[in-house]
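Here it is, the structure, as structure tokens.
Here the complex is missing one protein chain, while the rest keep their positions.
For clarity, chains are labelled A and B in written order, and residue numbers in each chain start from 1.
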Amino acid sequence: MKTTAGSLESSDCLITISSSDNLKITIESVVFEQFGDQIKEVIINTLKENNIENINVVCLDKGALDYTIKSRLETAIKRMGERNE
Amino acid sequence: MSRSYLFIPGNTPSMIQNLDVFDSDAIIIDFEDSVNTFDKDSARILIKNFLTKYSYDEVDIYIRINSTDSTDFYSDVNETNDLDITGYVLPKASVEAIKQLNRITDKSIIPIIESPLSLLKTEDICKQKNVVALLFGAEDYTKELGIKRSLEAKEILYARSIIAITANAYNIDAIDTPYTLKEDDKGLFIDAVNARNLGFTSKSSIHPNQVVIINKVFSPSLEEITEAKRIIKKSEETKKGAFSLDGKMIDLPIIEKAKKVLEKAKKYNL
Partner (left out) sequence: MGMKNNNKIKVIKSIDELFTLEDISLNKNISFHHHLRNGDYVVNYVLDKYKKENIRGINLFPSAIFPSYTSILDLIKNNQINNITTNYLNGPVAEYITHNGIPGMLKMQTHGGRARAIIEGKNIIDIAFIAVPYVNHQGDAVGYLGKNKCGSLGYAIPDSIYAKIKVLVTDNLVDTSISNPEIHGENIDYILLVDKIGDKYGIVSGTTEITKNPIGIKIAKNTSLLLNELGLIKEGFSFQSGAGGVSLRVTKDVKDIMINKNIKASFLSGGITKYHVEMLEEGLVDKLYDVQCFDLEAIESLNKNKMHIPISSSRYANPSNKNQIIKDLDIVILGATEIDYNFNVNVTTDSHQTIIGGSGGHSDTASEAKVCVIVSPLIKGRIPIVKKRVTTITTLGKNIDCLVTERGIAVNPLRKDLIMKLKNTNLKIYTIEELANIAYHFTNIPKDIVKRDKIIGEIEDRTYEIIDYIYQK
């Protein structure tokens, strides 16, 4: 079951998450060379803040800034939580 | 004091992160009409994270929340009340709705007068706690009346007048409705001047390209600034509460207005 948040508009990113028994992060970005590591760090930190260890995260990035990546991931997590209620 | 109020869609990062670039005196981050129903949660989280990380001293930031009869109303306020924003813009405003809002926040409120009923209650609305300005929403207002909008805008003359007059009487700002024709600078200019001539202090807009013209129209003119300087100078010299200048009676309210003009001139580097 996949949950998404965000969009493929410029400066946004589309986050898709699904449950998993390990941590898998996939990033496709228009600025992957310059910011790939940074994007991964934001995703990892956001998961940590939300006490999530095992999850499948796919990030399709169109040059989103850190606060946007964090927000879209948090939104997807919230929506997944609501779905599971 | 703001001359311009620019609406920015609340779920669009490319606009949000440039909110100070457009030179609008105030920004209205929109959670209502420009955000899809299924993305309201997304907008709240985006703005919460954005305004936690970035602060803006030079721009007044408001959020247009969803109306009190929507399921998003409480979340909109609760999730943003701790942020460094000036206040909330309340759509479909009524006395009761404003009271509801005041129960969950103490921030400034700008009610949108966008229905015939709320227009009739303009004065009561002005009397509510924390109300700092009125915003006229002609689109919904004319829709409810079942009339068409025109460039001439005769059909909204009465509504505009009531809002401008009432706001002035209660010493708050009156913000005119957006000019909806894109890329029509001449029409925008005329519309803004008409609003100013009725006593509006400001105008809202839905496109960044409209801000420069709006700021120009609602700035005090060189004559007004010069006149205000003369009034303040004379009031400091005479030390009397009321005096005569150019054969006109200058008393306290006029001196206060002159002070406001100079404040505006200073703030906007005129």
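For the reader, a short list of remarks on this structure follows.
Definition applied: contacts are C-beta pairs under 8 Å (C-beta built on N, C-alpha and C of every residue); 3 or more make two chains touch, one makes a residue touch a chain.
If you're wondering where the values come from, they're calculated on a predicted model, not measured in any experiment.
Although one chain is not drawn, the whole complex shows that of B:Val212, B:Ile232, B:Leu245 or B:Leu262 it is B:Val212 that touches it.
By the touch definition given at the top, chain B reaches the unshown chain through residues 17-18, 21-23, 183, 207-209, 212, 269. Mapped onto chain A, the interface with the missing chain covers residues 10-11, 30-31, 33-38, 62-66.
Rule of thumb we're sticking to: only the chains that are shown with their structure count from here on.
Chain A and chain B have centres, each the mean of its CA atoms, that are 37 Å apart. The touching residues of chain A, when paired with chain B in their complex, are 5-6, 9-12, 64-68, 70-72, 74-75, 78-79. Every residue of chain B that touches chain A in the complex is listed here, in rising order: 12-14, 17, 41-42, 45-46, 48-50, 53-54.
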